[in-house]
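Left out: one protein chain. Kept in place: all the others.
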Amino acid sequence: MSAWATWTASAALLIAAGSASDRSWAAVRPCIPELGARQLELSAGQGVLLGVLGGLRTLVADVSWLRSYVLWERKEEAGCEALMRLACTLDPHARYFWEQTGFAVGLDMANWEIRRRGGYARVSKEVQDHVFAAYARKGIAVLEEGARTSRNRAPFLIVAGQLAEMKVRDQRMAATYYRAAAESEDAPWYAARFAARTAWEAGDRAQAYAWYRDHWSSVLRVRHEDRAPDDLAELRMMEDALGVPAMRRIPRQPWER
Amino acid sequence: MKSAVSIRNLTKDFAVGMRGLKLRAVDDVSIEMPAGQVFGLLGPNGCGKSTTLKIALGLVQPTSGTTSILGDGAASPEARRRTGFLPEAPYFHRFLTGRELVRYCARLSGVGEDGLDDAVGRALELTAMSSAADRPVGTYSKGMLQRIGLAQAVVHGPELVILDEPTAGVDPVGAAAIGGMIAEMRSQGRTVVLCSHLLGQVEQVCDRIAIMDRGMVVLQGAVDEVLAGRDRHLIEVSSLTREAESAAREALARAGAVVEGVSRPRRTLEELFRELVTGSKDA
Partner (left out) sequence: MTMDALRRTHWIARITFLEAVRQRLFSFLLLLGAALAVSSVAFRFLNFGHGELKFVADFGFGILFLFGSLLAVVMTAQLLYAELDNRTALTLLAKPVSRSEFLLGKFLGVWAVLGVFIVLLCSILAGVLLTRAAEIAPVAEAAGRVPPSVNAAGLAIFALLQWMRLGIIAALTLFLAAGARTFLFSVVAGMLAVLGGQLQWLAQDLLTKPDVGFFQRSLAWFATRAVPNLQQFNIGDALVLESAGAPAGAAASALLAGSLHLLAFLFLACALFRRREI
């Protein structure tokens, strides 16, 4: 083979390899959730680290998490958050990292911020609430991201709902998260009740009852062996409060007391 | 006379440094090496003889000029199949035994499975390496390395054998043994090209020589012709008394010869060494 033919063959093979690589990457990429674009927007360094580590990501994630403890003790917000987020990026399937990062950002860091401004005695209640709400929203964003990459969504949505309820003090927002948690496959038994209660307290009483009743009939009654009697009791209280006519109420169950 | 190696107007420039300065290693060299003879390519270190041989073997590209081996282009597989080459200071895979190395080179040179054992045995015998053939190459002395190198060069029965400094670093006894092997190859009808700066050895084994200096050929021809050019003769006698010397001088003068001087010829150190240590284990 002449020199020219070798160079030409090489160039043709490179072009073909690149095209084949475009197609294979589209098929392979979903198998590597660590390479999410969202994380890379946070820091170019994380992207490089992700790329360089062919494996060992779990180990580096753990080391990063341990290191974040040191900064947590020192209450160094930026460094602590960066290391926690790095751990989440490197091992996006680990629920622990996302959940703890959500809590640390949503609760602990708000606490540090209030202390930095002079402490609870010197910072007014309004400012405290404002700080807590702002940090809780950041924490919720972390949890949402975790819910997207993790196989078990419900725990993240429950924690996000709790932050929305207690720190953002937005019952409607909390209800949205609890409802999403209740509708996910790994929903805990209490998620639907949380969703209905917060929506009820937010003032959306009719919608809360309608969703809860539908969810109890189609999911809870089927999923649970005891047919969720506590939820039915909660629904009866709602029917009483809303004054639902007897004909339109949930038919009396044979096992109901 | 048929040429085994033909080099015509060969020039080689090497680029030196980043600026692309040229260093001329071979300068318009033309040499014809006849088939069936031992040809010596002589010259000091860095005179361009190794580069010339590498170009002839197709290992280095010439800047200009042409070379051919046994009538084929230098880089052609056919030419190289009919050629054996021993590079200067050869180094082989240390973990292989001598026999494995020669077998490996025989396979690469196209020796088939049928005649492989015979070919390897003959090459080891020619180079007197049969007894050490099953030892790892890493345990060989310099002389043995040269000889196993020679064995790998001749294992496929080449018509042309090119030896680049085959006796470099070898003691005189080993060098004499290699000289003997070269003579044996000539007697088998092979062409041998010997590249060396050991003039004594070249004089002993070569039929023709070319002397290179600073990339150019300064002299070439048959050894006898080149050396016989000067009108000087040596008569070696023993038991020479004063009277006998006077008588000899007078007799020579009467015959028209001029005696320039009479001295006691010294033995060379190489002759003395070989006389004393012939039969050393490395021989």
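Going in written order, the chains are labelled A and B, and every chain counts its residues from 1.
Rule of thumb we're sticking to: contacts are C-beta pairs under 8 Å (C-beta built on N, C-alpha and C of every residue); 3 or more make two chains touch, one makes a residue touch a chain.
These figures come from a predicted structure and were not determined experimentally.
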| item | value |
| --- | --- |
| Full-complex contact with the absent chain, from B:R107, B:K142, B:H197 or B:R214 | B:R107 |
| Footprint left on chain A by the chain that the document does not show | 1, 3, 6-7, 9-10, 13-18, 20-32, 35, 37, 40, 47-48, 51-59, 61-63, 65-66, 87, 91, 93-97 |
| Chain not shown, touching residues in chain B | 54, 57, 59-61, 77-78, 80-81, 83, 85-93, 95-96, 104-105, 107-110, 149, 152, 162 |
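Keep this in mind: only the chains that are shown with their structure count from here on.
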| item | value |
| --- | --- |
| Between chain B and chain A, distance of the C-alpha-averaged centres to the nearest whole Å | 82 |
